[in-house]
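I have a structure I would like to understand better, so I am pasting it below and will then ask my questions one at a time.
A single protein chain has been omitted; all remaining protein chains appear in their positions.
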């Protein structure tokens, strides 16, 4: 079993290397290239200074050597400096990370919870109105652009009803303390979380329902019922327990999707997260930051896939106890 | 544990049961007026080919029919005097779960692959007796021992896929016994096995039945398997009972052409090797309405009136009844 896990981890390495090569290639394509990325856009350099910088950045070295040096820098935390502010890219990104983590984390939790409740109920009440309606809604949710959803929600809840704020993480008018601060933060997060969760709730619900329907049709469910176990135990203890194994994999894969979705959500709601940083940097042509975030996101996708694979193997006794 | 029923009445009495299947507009009658009884501690075989309705009958008794496609249209299922069909679902489940257990053909599919066998058994024990975890685990080990699993304690932590086919079957039996049922329904449990394992399982069930005083209903298409195990046989064809008799009488003096056909198609290990004679033709279309005897098209002893008149079960000897127009107490009429 562990040999499978080790093998999967090893498989991820060439993938990550491939990604790093592509990122490096993209870096070469940016105006100013790696040199500008290293020092920030401090233009106005004399020919002598440029020559010195070129030497310093090893830009006269063969490409593969540049790549290795760059890779080394990445692995040791030197990701260059932002064009815009001159600050290290790592710093700029980590500053924005908590917001995105908060938003994504909450959305993930909500999505999983909602998907479990609705999906299981729809499967248990197969072919009833609840089933049809929830399936229909899930299907529609997958087709709905989240930014449209966000705009409409903002119109209703922020503009018309004035129940919720339209942007930011906190009230700018005065500082709240204690519980009021918590409430304020919560108010600011309700709509963003709802918008970000839209797609993942829809797809997770479909998977949960589908997996449950599969499982509920199995013989061992009939055995459990036949042994007199109460319906709740049968559905949850036997049904959901088995159905959640494939769902866990899908849920893990939803995490990178949420990160991507955060780009849009943070933009609509003006949240200071990594996603919005990406958009801002794009507008400013701040390539070092863009590439940094791209790298993080790619690693995240690869890790999530790896984790999903490994988890599936661990959770299913038929695979883990060979 | 001995079985008790009110003053000599049967433990199970199925009375004129009719079960239909509805799907996509077509309706079929899988069970078409079946009646039989099982006394406490008695072993009865229900025999018939695939499609005869024997499994559906068994599942109906156990309350495990999937209700959207299947529907009980008529009849009563009396267990210990109580009509199971008249109970509300929860009480039915509680009663049925405790008193009636089922073992199935495919043990691998019938056991949850993600839970250890010990936990699956212990879960049932705890539900029915409220025992603590350790007590339930002990009981689970006891049950595994009872069904002949070697080293039961360490087997508690095994998953179903880690056991051999025969062991899985035994585990399934142990699971069925966990609630100390008075009636065990065995739905073709040995059909997919090789003969040695078949014999072991049949012998096990026989032993358990004697030790626990459990009634057994054994569903099969193979008369040979149950010959040494049961007291009585109920022969089904096309959803109806065509013959009922004590097992010896059935083998010695079958009173229905279908039974005769079944017996003739059994391979015999001792005695003169005769040609196996299959029964020509196939089952009637379950969706078509019934006219006359359902076996008539395939019967080699049919009379002209057999296609018009549906025979009732009539007694032909002590405890022996047959649904054939030619069967009478004096022997077959011509």
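Brief remarks follow.
Letters A and B name the chains as they come in the text, with residue numbers starting at 1 for each one.
Following the convention adopted for this analysis, contacts are C-beta pairs under 8 Å (C-beta built on N, C-alpha and C of every residue); 3 or more make two chains touch, one makes a residue touch a chain.
Here is the rule we use: contacts and distances are computed from a predicted model.
When the listed names "Peptide/nickel transport system permease protein", "2-oxoacid:acceptor oxidoreductase family protein", "3-methyl-2-oxobutanoate dehydrogenase subunit VorB" or "Extracellular solute-binding protein" are checked against UniProt, the chain not shown comes out as "Peptide/nickel transport system permease protein".
Note that the absent chain touches A when the full complex is taken as a whole.
Of the candidate positions A:117, A:151 or A:236, contact with the hidden chain is made by A:151.
Of the listed positions A:89, A:115 or A:199, the one in contact with the omitted chain in the full complex is A:199.
Residues of chain A in contact with the chain left out of this view: 14-15, 18-19, 22, 26, 29-30, 139-140, 142-148, 151-152, 154-155, 158-160, 166, 199, 203, 206, 210, 213, 253, 256-257, 259-261, 263-264, 267-268, 278-279, 282-283, 285, 287, 290-291, 293-294, 297-298, 301-302, 304-305.
Operating definition for what follows: only the chains that are shown with their structure count from here on.
Averaging Cα coordinates per chain places chain A and chain B 55 Å apart. For chain B in complex with chain A, the residues that touch the partner chain are 62-64, 68, 93-94, 96-98, 100-102, 104, 106, 109-115, 123-124, 127-128, 159, 161-162, 172, 175-176, 178-179. Residues 127, 218-220, 222-231, 233, 237-238, 241-242, 245, 316-318, 321 of chain A are the ones touching chain B in the complex.
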